[in-house]
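Data block below; observations after.
Excluded from the complex is one protein chain; the other protein chains are retained at their positions.
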Amino acid sequence: MNYIDSNLKVVGTRPIRPDGVDKVTGRAIYAADTRASGMLWGKILRSPHAHARIVSIDTSKAEKLAGVRAVVTSADFPNIASEEAFVGEGPMNFRDLSANIMARGKALYEGHAVAAVAATTQAIAEDALALIDVKYEVLPHVIDVDEAMADNAPVLHDDMFTSGVTPKPAKASNIAKVVTFKKGDVEAGFKTAEVIVEGTYTTKPVHQAYIEPHACLATYGSDGQITIHSSSQGHFMVRAYTAKLLGMDIANIRCTPAEIGGGFGGKTLVYLEPVAVALSRKTGKSVKMQMTREEVFRGSGPTSGASMDVKIGAKKDGTIVAVNQILKFQAGAFAGSPIGPGCMCGLALYDIEHINVVGYDVVSNRPKVAAYRAPGAPITSFAIESALDELADKLGMDPLTLREKNAARNGSKTHYGVTHSNIGFEQVLAAVKTHPHWKTPVKTGQARGLACGFWFNIGGESSANVHINEDGSVSAATGSPDVGGSRASMGMMVAEVLGISVDKVRTTVADTASIGFTFLTGGSRVTFATGMAVTQAAEKVVDELKKRAAMIWEIQADAVEWRDGKAFPAGSNAGAFEPLDLAAIALKAGRTGGPINAEVSVNAQGAGAGFGAHICDVSVDKETGAVTIERYTAIQDVGKAIHPSYVEGQIQGGAVQGIGWALNEEYIYNDKGQMENPGFLDYRCPVASDIPMIEAVLVEVPNPRHPFGARGVGEVPIVPPMAAIGNAIRRATGVSMPHLPMSPPTILAALSAAGK
Amino acid sequence: MAKSYVSTTINGESAEYLCEPQQTLLDVLRDVVGLTGSKEGCASGDCGACSVLLDGTLVCSCLVLGVEAEGKSILTVEGVAQGDKLHPVQQKFLEHAALQCGFCTPGLIVASKALLDSNPNPTETEIRYWLAGNLCRCTGYDKIVRAVQDAGAVMRGETV
Partner (left out) sequence: MPGLTYTAPTSVDAAVKLLAGSSGLAKVLSGGTDLLVQMRSGRMKPELIVDTKKIPGIMDIREENGGLIVGAATPGAVVEANAAMNKAWPGVVEALDLIGSTQVQGRCSLAGNLCNASPAADSVPALYAAAATAVIVGSKGRREIPVEQVPTGPGRTSLAKDEFILEFKFPPRPAHSGDAYLRFIPRTEMDIAVVGCGISVTLDDKGVCTAARCSLGAVAPTVLLVQAMADALVGHTLDDATLAKLDAAAQAACKPINDKRGTIEYRTKVAGVLARRAAKIAFDRASGKTVKAH
């Protein structure tokens, strides 16, 4: 059923989330809060070298330390063959993931795990790490993406031959693959161009910087049954990866999702869980592991940094006729940067006749990248949206008008083959035009930037169930970890379908043994796909409730109507009966066929792409290079906001992560390839005083493929900020800002180079 | 190594524990006393997730030794509500959706309460600077600031 044009009573309101009280009182249980009887503490030894051959590992001294129960190395894990995995977000190879969680033969980045210890206390485990004697042969390393692509660069994997080029290269290199997207004839297109802009842009890897470090508690029973409590964006993902990396049956592993303290894509793969299970198997005890903040930075995945070239050709009237884009993405130590989305997302916003995009997936001696909010899109859009702003200037055109003129519409065919349908980019741009922020003249001493962003959003496999309890209250469960309030939106959709108030529905996240397979929380898919599953489950329950009412009344099921949480006779012909509410029907469930519940699994399609536009006013201290964000507005097509507060929160949070990416966040390496800022002191995420209020404007162009019209909202908002801020700084200073982060030294150096 | 005996008050009730001299108050609260509401996000005083009040002063419990709490009074997030009655800061965090993942929330609740105890009507700027030591990666701070403003109004008796 579709409720888009219905008179909604619950969806679109702002109730308190079901897990809220637990989270404001300290009662919510995150992975690091778990305990098990007789548990041990696991710690990981990490490589101090950016690139080194592991000559030998002597664990004997560590094993003799009192309190140490086991040490594991890669020898304790099966040596698995190369195989593409499809259980996480983004490309992943099981062999690479195995080598990432425990180095095999070579350490490929500083922080790469080389061994792990289980001991009776954390302190003993830490002491034991120092007693593990690893002999390294230090190799030359490479950090930067352009340097990694150079002919004479140290090669990380001697079996990496660039795919996507013909003929297949004879020599191994750090370029894992080349991807190309073509539309039209770009050379012919440029011949018709009257104005051309070109630029080279670079971005740095940035970390998701969730406040909760990775943690887990694993128990390997002597019967081979395994339980894992961990913080992840997908406990089914944890189960699948752990099973594969340890050569176990999925059915023997039960994963329970702890509350998750932020992920943003960074918890869509495993680091600790297989290691904890291996230690537990070796010791017969539960093993708890938690990373320190330093380990999170050194050992877990940021998103790619990149080097990009852009060339845009346009007619004098602003029609963009041709775009050439080259993207080189850092994948970290193993192949698998988000180069695909990087090639697609930047130009998906515009209807352009001739496009040629070439992308390179490049390995170097840094942690393997993990997904980060709209993986690839913020990087590519920084280049495209910055170049567009320069084009607008060159054309003497307002930057909004330029975008309006070229905006993708329903029916626009993208350069990657998809034809847009049911998109709301035009509506977003119209909302920019009429927004007070856009219409208000820029204040003296400030400048304004505009940039837009796109993300596909995804659907996929989800499971949900709805139970009518004995007293008529409702329990709903899904397989989607709740990273930002999804229990609330799931409960709201159930309540809407059942016609009851939301506080009668208790929503939980079920473990892997208690609900059907559910793909991880990522790609902005939960409200869409899991929302679809839970809505359908609630509908099935309504059908059942009608059937039960019919049995109680001894009439036909189709003579029963369900509204406002009650069964009514469908009309006077059906008979005269007092309405039956959930409690009344539940009371008689035993006599009408037993428990009332439904579980639905879907493979949801038609997620509905998301578009956003951000307006940013800045001031720049030209003597210090300091940038102040004076005003910020983020406008986005959200389809239908199920719980508007949490939709706004996604947009505000995404925008602020983007502000951090734009201004200060970066990995700083020394000449040995070691990270110099592995903490929140010098990895500079925005703090409260850095940021103004972020106005989130919800444009609602319903997605017809979702029962309530929802489309994903969590990823789009991190796409526009870097260019919006860069464009504002450029307008404030008259100097282009093609390099991230636009930190004070970078800005001052750019001003100085421009003679300002 | 010898453990120290510490006698203190936690959330209004007298408490005793044994701890090692290098254990931080955060370690003690979480691992010895069993109050896991205070979170470890960095263990270096940069994220504020472990914020507690020590004799009424807002501190990072990761930057206090467990032994230093001798004779002092500690308030953790678990002690902010009065029984089942939420503190206005907690209530307003819920109403304003000022949390997403909730991991930074315990520290922010304690820090916001401390602010409003000492400055009942803070400006937006004062709130933002007071809370600058509490990192939140989910919300962009907007709804947090609004929740604190609104909680202040409740505590001043201006709204409910």
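Odds and ends about this structure:
Should a chain be cited, it is by its letter among A and B, assigned in written order, with residues numbered from 1 in that chain.
As a convention for this text, contacts are C-beta pairs under 8 Å (C-beta built on N, C-alpha and C of every residue); 3 or more make two chains touch, one makes a residue touch a chain.
Keep in mind the model is a prediction, meaning the values are calculated, not measured.
Of the candidate positions A:223, A:317 or A:623, contact with the hidden chain is made by A:623. From the set B:15, B:32, B:63 or B:154, the residue in touch with the chain omitted from the display is B:63, counting the whole complex. Shown as candidates are A:664, A:703 or A:727; the residue that touches the absent chain is A:664. Listed for chain A, the residues touching the missing chain in the whole complex are 123, 294, 623-626, 663-664, 668, 676-677, 680-682, 684, 686-687, 689-690, 743-745, 748-749, 752.
Contact between chain B and the unshown chain involves residues 1, 4, 20-22, 24, 43-46, 48, 51, 54, 57-60, 62-65, 67-68, 70, 111, 114-115, 129-134.
Keep in mind that, in the parts below, only the chains that are shown with their structure count from here on.
Each chain gets a centre from the mean of its Cα atoms; for chain A and chain B, those two points are 29 Å apart.
Listing the residues of chain B that touch chain A in their complex gives 30, 35-44, 46-47, 49, 76-78, 80-81, 86, 90, 93-97, 99-106, 109, 124-125, 127-129, 131-145. On chain A, the positions that touch chain B within their shared complex are 14, 16-17, 19-30, 32-33, 208-213, 259-264, 290, 292-293, 483-485, 643, 645-646, 648-650, 652-657, 679-681, 685-689, 691, 693-694, 696.
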